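Step one of this worksheet: look at the structure below.
In this view, the complex is presented without one of its protein chains, the others remaining in place.
When the chains are written out, they are named A and B in that same order, and each has its own residue count from 1.
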């Protein structure tokens, strides 16, 4: 648990929160919210990538979190924080059951079943009249007092959870996850319950995804099944790949870059899909370690020359 | 608790078929406390199958397996490893992208609760294997000989009562072989851990093993001390291929 680079975390989070204080424009506030939620979703996707699996069910868990929060607020009239937490908890519980069945499979099977799950869950929302059917739920408002501070609040929750995932990654548990990706059989021979570790990893990531969904619901006030298609996971993958998957900062950098560029491109009348698709293809072909990988190499080259 | 001289592992009529092929047939052998047992035989004799059977990776078609006096027939690899029987694999029995330190650490996680104690054990294990200078290196970048030691390190860091090594000497030079054999002897003498050694290097097996089990065509051919095995006519024939099929 040593060397968590706490000063860097505190500085980065303080900077991000300070930036949100300056936001007074509704459009910019929505972009800031989008960045924070995107970063959290991308961090969740990357956390499962630590054990070598691509988790496209991330999209489903973001949706489950959003719907759980939506139901807690509009149907059950739960208080704000309890509703927020419920999103994460429900996503986490569903992921444990789903993971218990599907994490016995690997690679393409796990990936594709996540895809199918996302679609199946979306059909369930559409069919449920309690959840608003195809038109979704409306009126998911945070407390009025918090309204002006939503970007700050969302950024703080997002930073806290990304830090939580980082602590897990740096712990011995995180090392088990890397070992599973590298050589599952060896990990199995020294008494480690691989399935249990995989489920734990999946559940932690899904909790974060669920909270990302809750934040999405509070930020937009409106949710519908169309918000939670596989594109949520595809975009998260773009943030991870463009930013770089080798470290926890990558997805954050990717989210900041792509969301800002994407909003700008959309403002120009560009096409979101072409933009994100092009970003992924370029990143995969030209930047295998993402922007942070490129920066790291550039920095190493510079300091090497300086010596 | 078992008696001090009770076998750590016993097989009774252990058999495994693959379709029509009988890979291991009616095998009886035992591993005793504080011994290095060699398991040898020509290619295709059933050594690897036996190895996979006792570590739970294959289920026997017939017969029984007792580990530390308990019937473990059909138990999962996880259950068997948690009892204190830890194995390595013939190829790439390590995490290539992780540091040597984290590789060895992995072996300690299940058995040792506290982080500080885990790190102590990693240091102790690395010291014994001579890996201390390489702790920070990425395991996949090390020379072959050191990678083999890391594999043993991961397994031994779990402090098993029975350590099963699948051809740990393959591709090592003479110095590395001698070094590894010394490590195995220290594991036996200082930690009281038995070692099952599946190996092709006959000279090494003869020099380090207390007893040797010889397999041939999936069947038990002989058991004895290195001296007895060396003098056994059946073993010599099996290896030289004379009187084949008698």
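A few points about this structure:
Convention: a residue touches a chain if its C-beta (ideal position, glycine included) is under 8 Å from a C-beta of that chain, and two chains touch if they have at least 3 such contacts.
Following the convention adopted for this analysis, contacts and distances are computed from a predicted model.
UniProt records the chain missing from this view under the protein name "Amino acid/amide ABC transporter membrane protein 1, HAAT family", selected from "Protein ImuB", "Copper resistance protein", "Ferrous iron transport protein B" or "Amino acid/amide ABC transporter membrane protein 1, HAAT family". Note that the absent chain touches A when the full complex is taken as a whole.
From the options A:33, A:58, A:102 or A:292, the residue with contact to the unseen chain in the full assembly is A:102.
In the complete complex, the hidden chain is touched by one of A:47, A:67, A:117 or A:163, namely A:117.
Contact with the undisplayed chain is limited, among A:5, A:273 or A:297, to A:273. Chain A residues in contact with the hidden partner, per the touch definition given at the top, are 49, 52, 54, 101-102, 104-109, 111-113, 115-117, 119-120, 123-124, 126-127, 231, 234, 237-238, 241, 271-281, 283-285.
One rule holds for everything that comes next: only the chains that are shown with their structure count from here on.
On the chain A side of its complex with chain B, the touching residues are 1, 172, 175-176, 178-179, 181-183, 185-194. On chain B, the positions that touch chain A within their shared complex are 55, 77-78, 81-82, 86-89, 92-98, 102, 105-107, 109-111, 115, 118, 151, 154-155, 157-158.
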